[in-house]
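Heads up, this is only part of the complex; the chains shown haven't been moved.
We just call them A, B and C in the order they show up, numbering each chain from 1.
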């Protein structure tokens, strides 16, 4: 355990920046010393609640504070600029997902951090969710044999008018308009998580993804993992769900939405889940609802989880950074993991255009 | 209503042939006059139970009986031979799915029936399941708006040793060995049903299917339907399921298995279901369990079904043939539908080899 | 089948009178020729919708119409007056439950009908619910062996402020104020049904019931049925339920409430049910939700139901009256059944005062 707290500065206090701020609040390992945000009202409100030093301009924050870690929580189109500035200021960086709008930018970010001798941590928060961590351990222990198939599907919503809109800042070819939930924002978590769960990396993909944010449609991705497992994602948020009322779950974790987190123990009618199927068993991972079930020849049972439910995974993530920076522990999720996930999304984009299986760059 | 019963002869009294025989028993529209089966013990047992005239050789049956309809329920590799012989004998034919081992054979069967002036009916029994028929009607009435996505996934089993084995007679390149549940045997139902539900046909596909029956692996199929809908199938029967106990359903229909049908009202832990998602609502179709649910802006509700649950769809199918043959009603599912489904599977096979999206022949 | 429709007049077009009116609408066996109601607006609206002859005064209706059957759907305190007047006018009577405010009045009603040579039918609608009828048949066939225990519990609501209020006209000692859901209004159905299900009658009771409608509190009734079965009722509507979300059911029948009936196939979070336990099996009867489940040594399964879900039991009831009146069929539920149920409630009242087991009068 470190003898001092990690001194953190956050850039960007929008939705996810605020989650970082709130999640760090109770941690014995970190102290939010400063934050930068261009919206003055947001900045003032957060500063008076959390007691950090507010900056309208992140450059001034970098110049004015001796920070251990800069957390980049701005819109994705600005990740490169902020990360490289922080690296040049000699600060370690924890950058939110997706790492960058395109793989080339992600590579420049990694190079800048390497050159500056600082660590670039990639914000793969799913790896910090207790249900996923326990699933990975069970898989590593052989509880489900060889992994054959991993899948996540989020098909639901309230029709086209209820589609969740993300700015074009997420897309390499973004233009006027906006788009929905899909690979680039949500699926990128699973792209990283599937490789991590299976203990391998993605070799080739076939998919349908949205390169420009226009013309939203169902997105999917088929991933051939190097060790033989098949990964499968399917997203559509402009329709209605097909779950029955009894298929819900009491959720102990957060439901991620504009309205914020669910209270603990709330019933969730359509909790997101990840399915991992192996030769000896199968896992149903309710990552946010904080529940895990194993089915094998002995039947189905719930697996006990340790650690904090969402949003505790943001706390766990920054504490992992603190252990690396202050105690020299190995880096759990380096920037390269963010680049790899980005390359898979770009392979999906190419797959759409080429209508064929595409080999992942650098994969 | 016809003034006489349809006179039927069945060729093949294996699993599915027996289902036909049993399902026809109570029908006022048909009479099983004869059946042919090479296994003498099976033939005798069925003949004494059902009172038809038994034949060891189907050629003799065709020569000796003035049948209205020959039902082809032999292994798929022999469908062509039996169908063409029946057509030449001047009999209408109802041929089980898949229509043939390859599209070329299916075309020869259609041509032979056309030439002989008889009708080739394709055994797309899913179209006779009440839950699917009601779903199609709701879609046609606009209850879920435009169809965006249709999906079926059967991922479960009891590990590799429990894999369901089909003979190589199912595969165009079959050799020694055997293989599992997948597109060619089960998925071929959905390939037909998705086009029928969406009121369109499949234009292009990407998939993974097993052309030879060797090396069983997860099979999937992405179908781009002409009217813009996406169809998605995923099959893996050599793993374990991820369903929770509360996700089951009381089933009013058959569970298809070697052990036969479930009693009505039995609890099924993992009932198969088809999901259809549209712009205004979504349908969850429990095709064998005989239940249908609609979710839209007003919530989720169960939809009442008329007609007989499985195996009543076999009865409904032959009664539909009787109406066409005796009363001149339009043919519900002609041989061409079987060819079309076969062509989609073959496109999936080519897609595996070419690692790309493939245009369906004649589609 | 009768050669003509039964000519019916309804007295009282409040909540339950309207249900009778609506339920009779589609029946081929009855015709509502007239109705009497003191609220002119209600009367006019119903008359223009249903096309019957309206009367402000039921005496005039009795004098002016040659009816086969008078349906008494007025507040319970007036059942005696209306029934006796109808009998004296020579009309058969179907009287809503509870038959009267006190047993003595019920006896006078029975006597008046006997003297006038007309039949008094008791409105035990639960006996017409398909789930209950099927349960009774299964019990009679020995499906659950000897009945040991029958129970119904309705414990729920939204706290004391949400208590369902009934007028004091329901109670023999009613005074100013009002009271809640309990034995006298709801339980009286089960008192009748338990004897009918067990094929016996109630010998002694211990209970807590509300004789005056003041001081509402949890009501219960323990019934010792002559053939050895134990009946158990428990009602409390001024608290909250303890059901979990997954314990609900898709309901095919009506939910009885001020807001009227549920649409068919609606999910009901806390559907009322009756439990019948025997030596060889147990039944769970969802009487309004139109579902029935049997558990025995072979497990739990759903039992198929014929007939119409609620409010179809009102139609079935009047059609049963029509068969008795026009075709001479035996009377299914005579007035004596209503008297017997009333005597059980009064025994419960005496039990409260005497704090002891009470023998049911005439039981």
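Following the convention adopted for this analysis, contacts are C-beta pairs under 8 Å (C-beta built on N, C-alpha and C of every residue); 3 or more make two chains touch, one makes a residue touch a chain.
Fair warning: this is a prediction, and the values are worked out from it, not measured in the lab.
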Self-check item: Overall copies of the shared sequence [whole complex; 3 in view]
Solution: 4
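Keep in mind that, in the parts below, only the chains that are shown with their structure count from here on.
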Practice problem: Go ahead and note the Å separation of the Cα centroids belonging to subunit A and subunit C. | Solution: 59
Quiz prompt | Approximate Å spacing (C-alpha centroids) for the pair subunit A, subunit B | solution = 42
Practice problem: Indicate the whole-number Å distance between the mean C-alpha point of subunit B and the mean C-alpha point of subunit C. | Solution: 48
Self-check item: Residues of subunit B whose C-beta touches two or more other chains
Solution: 246, 293, 300
Quiz item: Inside the complex, what are the residues of subunit A that reach subunit B?
Solution: 144-145, 148-149, 151, 153, 155-156, 158-160, 204, 206, 217-218, 220, 222, 230, 232, 234, 236, 238-247, 273, 275-284, 293, 295-297, 300, 354-357
Quiz item: What part of subunit C is in contact with subunit A in the complex they form?
Solution: 245-246, 248, 267
Exercise. Under the touch definition given earlier, write down the residues of subunit C that touch subunit B in their complex.
Key: 246, 250, 252, 263-267, 293, 299-304
